[in-house]
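Then we have subunit A:
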Amino acid sequence: MKDNLKIGLFICDCGGEIASYLDTEALVMAAEQLPQVALSQRMPYLCSRRDLMKLQEAIRGAGLNHIVVAGCTPRTHEALLRSACREAGLNGHLLEMVNIREGCAWVHSADGERAMAKALDLLKAGVARASLSEPYEGVKVQITPSALVIGGGVAGMTAALALAKRGIAVKLVEKEHHLGGLLRNLHALYPKEQRASELLKCQIEELREEPNVEILLGAQVSEVTGPVGNYRVVVTSGGAERAFQVGAIIVATGAQVQKPFGLFRYGTSKVITQLELESLLAKGDLQAEQVVMILCAGSSDENTYPSALCSLTALKQALLIKRTHPKVRLTLLFRDLYLKGDNPEADIRKAKELGVEFIQYGPEAEPRVTAEGVEVYDLLTKQKANLPYDLLILATPLIPQEDVTVLANRLKIPLDSHGFFPDVRLRLRPHGYIERAIYVCGAAHYPSDLRETTFQALSAAARAFNFLKQKQIISEGAMAAVDAALCTGCGSCVEICPFQAINLRPKDGLLSISVVEPTLCKGCGLCLPACPVKAISLQGDSDPQLTAQIQAILSSEESKDRPLILGLFCEWSAYAVAELAGARHLQYPPNLRIISLRCAGRIDPYHILWAFLNGADGVLIGGCLPGKCHYVRGNQQAEGRVAKLNDALAARGFEIERVRLQWFQPDNPSAFVEEISNFVAQIEALGPRVTQDRRSQDGAAEKRSLGAR
Partner candidate 1 sequence: MEIVRTPGQLEKLRRSLSKERDPNQPCVTVCGGTGCRAYGSERVLEAFQVEKKAQTNRVNLRMTGCHGFCERGPLVVIQPRGIFYPGVKVEDVPQIISKTVEKGDIIDSLLYVDPTTGQKITYESEVPFYKKQGRLLLDMNGQIDPTSITDYIALGGYGSLSKVLSQMTPEEVIDEVARAKLRGRGGAGFPTGLKWRLTREAPGETKYLVCNADEGDPGAYMDRSIMEGNPHRVLEGMIIGGYAIGADKSFVYIRKEYPLAVKHLGIAIAQARGYGLLGKDILGSGFDFDVEIRLGAGAFVCGEETALMASIEGRTGEPRPRPPYPSQEGLWGKPTNINNVKSWANVPLIIEKGADWYVQMGTEGSKGTAIFSVVGKINNTGLVEVPMGATLCQIIFDIGGGIPKGKEFKAVQIGGPSGGCISKEYLDTPIDYESLTELGAMMGSGGMVICDEDTCMVDLARYFMTFVQEESCGKCVPCRVGTKAMLETLTRITKGEGQGSDIDYLLELAEAVKSSSLCGLGQTAPNPILSTLRYFREEYEAHIYDKSCPAKVCRDLITYEVLADLCTGCVVCARNCPTGAITGERCAPHIINQALCVRCGLCKGLCNFDAISVS
Partner candidate 2 sequence: MADFSAKEVDDILNGQRDGTESSLILILGEIQERYHYLPRDALILVSQWLGIPLSQVYSIATFYNAFSLKRQGRHIIHVCTGTACHVRGATQVLDRFQRRLEIESGETTPDWEFTLETVNCLGACALGPITVVDGQYFGQMAASRVDKLLKEFGMERERA
C-alpha cells in the first residue's frame, strides 16, 4: 500500500441510464467510507464537455493522483477520459474504469438490491486496483516504410503495385518460379470473357517495370520476428537466406482447387474439374455432345461452404461452351447459385437463351453419377431425370494451400475452421487494441473471383498504406518486465512467450537472466504464471493489483450474493460477450463478479486459490475458442493449468466442480447468459463452500503467503 494516496472516485449517472437502475448517490456515500478515497463525486454525464472539465478541475484542485471512473464500458470512453486526465497533468494509466453499466446496471436491472451490492463490490475492486496502479509511458515504435507481400498471384501483384506506385518499397515473395498463381491455369475471365493470359502478361510487365518492387521467385518466408511496424523477415530461396525489415505484411497466398477424388467417379476420363476444363478450353479441344456440370459438388456435408466462385465459373464456362459449340447439350445442376455483379440475371438469361438447362437439386438428394449418366431429382419438376454425359464437370470449391498452417504460425495469426485467414473480429475488439499490420487478401481469405480479389488486394494495400503512413506507433498496452534481482534464468518464460519477446542475456559471467523486449511484448501475461519465482511483473496489470482486485471484489462480508462467483475473463471473448449481453440488457444472476484479463493464459493457479480463500464459492474462467486465441496458445495453457490445479484443490478439500474453464464466442450473448446461469445453478447445487473459518490460522497463513507474492 502506497502512502500519500489520493484517489478520486467519479460515478457517472449516464444521464439516467445508470442512475435509473442504481442509486448512484448511495454508491457515492458508500465509496466515501473507503480508505484512500480522497474524493467521491457523482457526475450526470461524465463524457460531456462540462463534466470532463469538472473532472479536470477536481484533479488539479484536490491534487488527486489516481482516478477511478465508474460508468460505462472502457471500450467507448476510456480514450476520451485518459486524454482528459493527461490534459489535467495525470498519467493516463492512473485512470481505472469500473464498468457498472454493461457490467451491472443493465444486466441486473430486475434486481436492484443485489445489483447495488455488486456495484459496490466492483467499485471496491476498482479502487483496490487503482491504489496499486503505476504511471507509465507507452512504447514508441518507428515504422519501417516498406511492405512484404507474400504470394505472387493476382492479389499479391495488385497489392504490391498499388503500394509501390505510392512510393512504398515492396518485397514480393512467390514460392513458385513464376508469377501469376491460379490465374495461369485460367482461360477466359468473367464477366467480360477477356483472355486471362493477356491480362496476366501486362500485369507482370507493369510490375517488373516498377522500381519500388523487388520480386523474389522460388522463395519462402521462413521467419517473421520483431515488433509490429518493424517486422524482421527471413526469406529462403534455394538454400540461400535473406533477411530484411518491413513495416507491414500482406498475405496473398491464394488457394488451390480441391480435387474431388472418390466423388462422382472423378479420375475417370469423362469427369474433370472446372479448372481442368479451363485448360481444355484454352487448348480449344473440347469434343463432347453432352456436357453436364455439377455445382457445389460434394459439399453436402456440414463443414463446407457454398462458394460464389464456383457459380460464376460454371456460368462463364457454360456461356463459353455454348458460344463456341452451339450443338452441345449442356445441363447445369446446382443447389444454390451465388452470383454477384451488376445484374447476374442477364447472364443467366443469356445462358438460357443459348439453351443451357438449369436443374436445381436439393441438399438431401445429391446427383448420382454412373458410367452411363447422371441421376438427379429435379426440385422444380419434382421428378427424377437421368442425364447421359460424355463430359462431366465438377465445380469444386477452392481450398487453402497445404503450407498455410506453417505460415499462420510464423505470422502468429489464427486460421478459421476451413484453414482460411479470417479478419480479426475488430467489431468486438478490446479497447487499446493495436493492429498487427498484417493484412490478408484474395483467395487466402476466402474463395473469391478475379474482380473481388483485385478489390480486396487494393483494399488491403490501402490499409497497409495508411498504417505505414503514420511513421510511428505508440503501444499503450500493458508490458511485462523482469525483476533481475529475482530472476534465476530458468528460461521457462522464454519458452512460453508466443512472440519471442523474452530472451536470456548473460549476467555477470555465470548465470543468465531473462530480458523483455518491450516493442515485442503484447502484454498477454502468459509468462507471469510460468515464472517459478514470480520475477515477472506486468505493467498496468500487476499480480498485486489482480490479487487486491480479487480480494476486494469478493469482500462484501456475508454478502447476500452467496454463492459468490468470480469470473476471470479474457477480454477478447468472454469479457467482450459479457459487454455485448450488457448492451442488449440481457439478464443474468448477479452472483457473478467479473474481472477482465488480457488473456485466459494470464491466470495463475494461485489466483484461483486466492479467490476461494477470499470467499468465492466458484470460479469461472472464460477464454477464446481453441485456435481463436489472439496470443496463439493462451487458452491451451489456461486449460493445462486448471487441470493441474484441480489436484491442488482436491488436496485442500474443495470440490473441483467449483472451477470451470469455459470457451466463449465473442458474438453470442444469449449463449453466454445460458452458460453463466447453469454454472451458477451448478454452484448453488453444491451450496456455499464449507471450509474452515476464514480467520482461522492456516487460512490466514495461506493468505499471507499468497498475498506476499
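The candidates came about this way: all candidates are chains of the complex that A comes from, given by their letters.
One rule holds for everything that comes next: contacts are C-beta pairs under 8 Å (C-beta built on N, C-alpha and C of every residue); 3 or more make two chains touch, one makes a residue touch a chain; residues count from 1.
The model shown is predicted, which means the values in this text are computed figures rather than measured ones.
K.L.:
Looking at subunit A, find the partner in this complex that touches it; the options are 1 or 2.
P.N.:
It is 2 that touches subunit A.
K.L.:
Could you list, by residue number, the parts of subunit A that touch candidate 2 in their complex?
P.N.:
Going by the criterion above, the answer is residues 158, 162, 165-166, 191-192, 342, 451, 454-455, 458-459, 462-463, 465-466, 469.
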